[in-house]
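To keep things clear, I will list the structure first and then write my remarks on it.
One protein chain is absent from this view; the other protein chains keep their places.
When the chains are written out, they are named A, B and C in that same order, and each has its own residue count from 1.
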Amino acid sequence: MTYGPHTTTDRQEMLAALGIESVDELFADIPAAMRAKGLDLPPAEDELSLAQRLEALAGRNRVGMATFLGAGAYRHHIPPTVDQILSRGEFYTSYTPYQPEISQGTLQTIYEYQSLIAELTGLDVVSASHYDGGAATAEAALMTVRATRRERVLVSRAVHRHFVDTTRTYFEGGQMTLDELPTLDDGTTDLAALERELADPERPVAGVILGQPNAFGILEPMAEAASLAHAAGALFVAVVEPVSLAVLAPPAEYEADIAVGEGQPLGIALQYGGPYLGLLASRADLVRQVPGRLVGRTTDIDGRRAYVMTLRAREQDIRRDKAASNICTNQALCALAATVYLATLGPHGLRDVAALGAARARDLELALADAGAPRLHSGEYLNEFAVRVPDAPRVHAALLERDIVAGLPLAEWYPDDPELSDALLVCATEVTTADEISRFSAALREVIG
Amino acid sequence: MTYGPHTTTDRQEMLAALGIESVDELFADIPAAMRAKGLDLPPAEDELSLAQRLEALAGRNRVGMATFLGAGAYRHHIPPTVDQILSRGEFYTSYTPYQPEISQGTLQTIYEYQSLIAELTGLDVVSASHYDGGAATAEAALMTVRATRRERVLVSRAVHRHFVDTTRTYFEGGQMTLDELPTLDDGTTDLAALERELADPERPVAGVILGQPNAFGILEPMAEAASLAHAAGALFVAVVEPVSLAVLAPPAEYEADIAVGEGQPLGIALQYGGPYLGLLASRADLVRQVPGRLVGRTTDIDGRRAYVMTLRAREQDIRRDKAASNICTNQALCALAATVYLATLGPHGLRDVAALGAARARDLELALADAGAPRLHSGEYLNEFAVRVPDAPRVHAALLERDIVAGLPLAEWYPDDPELSDALLVCATEVTTADEISRFSAALREVIG
Amino acid sequence: MTAVGEPDVRVEAASSANGAPAGESGVRQVVGPGLQPTLAELSRPGRGSSKVPHPPADAMDRISATHRRAQPLGLPELNEPEVIRHFVNLSQLNYSVDTGFYPLGSCTMKYNPKINEWAARLRGFAALHPLAPDDTAQGTLEMLWELEQWLAEISGMAAVTLQPAAGAHGELTGILMIRAYHHSRGDTERNEVIVPDSSHGTNPATASMAGFKTVTIKSDEAGQVDLAALRAALGPRTAAVMLTNPSTLGLFEKGIEALLDAVHGAGALAYMDGANMNAVLGKFRPGRAGFDVMHFNTHKTFSTPHGGGGPGAGPVAVNEKLVPFLPWPRVLRTPPSDGPGDARFRLERRGERPASIGRVRSYQGSVGVLVRAYAYMLAHGGEGLEQVSEDAVLAANYLKQRVRGAYQVPYAQVSKHEFVASAQEIRARTGVRMLDIAKRLIDYGFHPPTIYFPLTVEEGMLVEPTETESRETLDAFADALIAIAAEAERDPELVRGAPYDSPVRRLDEATAARQPDLRWRPMTGAEPVCPQ
Partner (left out) sequence: MTAVGEPDVRVEAASSANGAPAGESGVRQVVGPGLQPTLAELSRPGRGSSKVPHPPADAMDRISATHRRAQPLGLPELNEPEVIRHFVNLSQLNYSVDTGFYPLGSCTMKYNPKINEWAARLRGFAALHPLAPDDTAQGTLEMLWELEQWLAEISGMAAVTLQPAAGAHGELTGILMIRAYHHSRGDTERNEVIVPDSSHGTNPATASMAGFKTVTIKSDEAGQVDLAALRAALGPRTAAVMLTNPSTLGLFEKGIEALLDAVHGAGALAYMDGANMNAVLGKFRPGRAGFDVMHFNTHKTFSTPHGGGGPGAGPVAVNEKLVPFLPWPRVLRTPPSDGPGDARFRLERRGERPASIGRVRSYQGSVGVLVRAYAYMLAHGGEGLEQVSEDAVLAANYLKQRVRGAYQVPYAQVSKHEFVASAQEIRARTGVRMLDIAKRLIDYGFHPPTIYFPLTVEEGMLVEPTETESRETLDAFADALIAIAAEAERDPELVRGAPYDSPVRRLDEATAARQPDLRWRPMTGAEPVCPQ
């Protein structure tokens, strides 16, 4: 099955117009020695066969289980308004709005996205999108380096492991260094250690990165960390979870300079990891350092309100090697999903989602503690936390056989930390049911024995 | 959850503008004795809870089985183009195109629908839609009565049982009579009987209705039947299955005056019976008798091509008790589905669907015969046929336990016919797989024992 | 949208971007509305690609030549991208609830919630065969059974059939039941149905279709049924009175008690056309009030989409008298009522209830539509539905209040969900008709109300705002109507020429009817017989 319109006649007539006999002549510029002779790929499938194959593959994934897995990507109710809008061809089959006259749909939605994320974070400049939470964190780290002209970044070990991994990859081989800050028993970042690291005059710090909630689900003393960073001339980067911002203090309130995060919870399906949405918001005066696209409001020559990509002298297609980032194709459609999601839920709806997740998580905490898996950290949490379970990986596997995904064994993230070898990171959201929680605790009791 | 926009303030301000205090005053015209005091209904559900409830209900239906059930409604591959177009709000949230200036989308698609069904049937006037195959058959029967001013209609007993039922209901209590024609051993209608019935000078016949394929899946001698009908001054109505028209002679070829049928196979989901699509096409000179809407092509005052509802003096809103039918809301969106379906498949695609169904049905015939269930009728069939199975209802139930829907026990349709008490009506389409066929035959062999 | 103006900047390309033949739809809009060529014009032999596996070459050989299609099938050949582009562009030519305010009276153009669309597409609902064995259809059967209970509660009736495909179909079902009822009592002489002149056209059409004689009675000054005229018309030949309540004037029939007494006193039954139930949910229960049978329009009251003209669903509720005559198959529950224990559901079998009027359609109902109505009702609950009616009625009265003055409002009574206003005085003074005002509303960004309906009001429009439109929208619409009234005084030609800013302008409907062109020219084979 192909989608092309050309009939044999069409092709012949076009070749004739070019004065050639065969389409091969159009490939004569490829050196003969390098000319490939076809492809060894599975044969073409008609649409029905293809649909059957895809359904069979999708059916082989087990997605119907009671799951308590979060760790940076969360199950949420996605109102059907989101997909109604996302499946409009006018949105998903257009591209970067280079021609604003015929792209106001995309441009205005990006402007609205920027405004909504600004409302959530309290930070005024929002990049139109980054690839995901990990990439946004790495870009924010690079941004602190550019803004301060320093080359060292401190990141809490309790920032999402993969975000730290990603930042490390981006830093790899360059002049920059990324150092990790330890955590305390309550699950928060060790601020005394932060203070020590910031005090090293030989190695001035560009940025300090903490998560709120952090990778253990624990709420961090963000204001204190921010003021320590600022005192040392460093920028403070908050890694946030956007739904939580309906109930938690926004980054601007604790004086974060930059907020980044994973936008997936805002109406984007889990999809085994992507496409997701990298959030990145910053203080207004950092606007020239912001990587990625920005849309601004202006007027057309008739005076009508209109939107356009702006401050483009930061971008790769204009500035080439001097650009703030190499990002080009980004996550516009995912940003649209977030925009429709937020518009559908509104402030009260988003608050309900966050608070209900917190309430269900508390039910989960009690149920698991009762079943013999108490919390690991003493710090406050919102809707995710670690529990201590003897022989966690075995328990996790045994529960899987009972159709329960018992969160994430933290040993996968911190294989060298004996403290965490018996820990499971579990979460609840508004879609977690009381029935799922009791199935989990009952099965756990059985498996622990 | 409600969808209204009014805040308490909005309501108060609107009441104030009306000079009243309470919304109750707006209902003071309902006699006090008749004022209802609220409704005893389940409490309102938020969207998430509602979604969970609906998923649970849908999950309780068993739709994943190997199924050989047709009998007027058929599983087919529906290209995803259909739903992309059907889910556009511009189509599904508009209504009858009373204002043609802002309804050209609906109007043109109906014109295209009329044209496509005209291509399939060879008949030039196509009504924009009827409720379903049964209702269309009843309307066609009434149409023959109006056109001939006679009051008796003959229908083969091998027309879809429910279409006959429906026609009978429509006729009930009026002056009109509906008489059934018997069938022969080969599964076709008894034309000698038809000839006898037509010959009765006391009871002149308005219309003769036969199915092609008929309710047993058998191909009827349509041309012969039509010419008998015409010789007696009656109209000939063909009940057709639209996909089959890609490979079978179109009604115009055997001189049907009217063709009706169930349009569901043209890209409409099974949905436990509706909404479906009643097809109705007729000879051009019967246009004034045609029930339902018609769209015609014309121009606007600037000379642009445009479409409009036309010949409306047949319709209820203009003619009231003199209308050709009471039909008002019809099946426009289902007609759109059929239009997109036919446009996507094209003539070769539709032929492939029909011919592949025929090929799979032949495989099914051989497999079932081999397992001990030979065909019941000797007539030709396309993709559906009856087989003889001892103790059919028990066999059917036993196969169901093995996740196989063994078609329709014909005893359900013809409880009084001992000939059919051991018959199962089975069908295959392009989505029927070889694996399903062999599971069916293997299980059948086992169950027959 | 910019109104460009200068003809010299109009594109006059020989062939336009959409591949339309020159001179046909040559002027084309870039973004959004673009008139489209037909599928036949877009077709090129050899286009398109395989959506299903190729059948074996001999697949049709076993079918004899008499049965086989001789002539090639003349369907258009397009590739998938063209198909999509065609219909997406066509869609943009439509006005719809999803794009703007659509106050079409008598049609209840409320918002169609998106979860309903999602629900109807769940595989468990969508892929279920209509003849699926009961054991495999428990989810849908339970849903249908519950929905019947809820509609019975709302209607105050004893039982409900979900089978009818639309309101008119529900009317037919109801009228056939009424006949069956009379006949079952040996009362076979009742061959008349009485309808008021303000009734919806489907009412008399239904009566005729069922073989009854229609007796029309006039409404009184206040837009209510004239009780004296009704009494005079009633008699031993009267099978039923069909009453739309609230009426198509948006008015509640005040004299309903006396009216029902008169009907029943004459041995006739009372049919209520419930298409306007959006006004009185939880406020008025027709069965309790004494009606014998009524229909609902799910595509009005319960938010199922109008689909460009359908599909809808027209459930019918009946009182105890008529239960035996309900169409088969009904949905049955074991244990019968909503008691404890595991319930099983099944459909009635053929012949199980001999008094039934029979089937009124192929299968058991427009289930895909009914799922949506079910979702809607559950989203609202009882109080939510009452709120719906309160808001719908409030909006209608508020809007009526706003346009009163610029237009005549013929009936003093409080309105229900819709109201009638008239441009009779405007016409008398300026020659501008209601039709012109309606067309001018298009330029202001609104779908016009229903006009010249009901036929009993001169230069009338029937405005039904529904409960899902905001006060800002109601105000903007009122402002527009008032502004147009002023335009009519100042510049009647301007209004008479409207619309200006739509994909096409006023149409030549006369030619369309005189020389009907109902299909494109056949793609293969003979010339079409031009309908007369």
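Quick note on the criterion: contacts are C-beta pairs under 8 Å (C-beta built on N, C-alpha and C of every residue); 3 or more make two chains touch, one makes a residue touch a chain.
As the structure is a computational prediction, the values presented were derived from the model and not from experiment.
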One chain isn't shown here. Among A:Leu345, A:Leu364 or A:Ala386, which residue touches it? A:Leu345
Just one of C:Leu39, C:Leu75 or C:Val88 touches the chain that is missing; which is it? C:Val88
Touching the missing chain, which residues of subunit B? 1-5, 7-10, 46-49, 79-81, 83-84, 89-90, 102, 302
In the complete complex, the non-displayed chain touches which residues of subunit C? 1-11, 13-19, 27-34, 44, 79-82, 84-85, 88-89, 92-95, 97-101, 111, 113-114, 442-446, 468-470, 472-473, 475-477, 479-480, 483, 491, 494, 497-505
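By our rule, only the chains that are shown with their structure count from here on.
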Counting only C-beta pairs in contact, which pair of chains has the most of them? B-C
Distance from the CA centroid of subunit B to that of subunit C, rounded to the nearest Å? 19
Just how far, in Å, is the C-alpha centre of subunit B from the one of subunit A? 48
Between subunit A and subunit C, centroid-to-centroid distance (C-alpha), Å: 45
Would you give the residues of subunit C that are in contact with at least 2 other chains, written as numbers and ranges? 47, 50-54, 78, 80, 84, 88, 115, 117-118
Sequence positions of subunit B contacting 2 or more other chains: 47, 51, 77, 79, 84, 87-89, 430
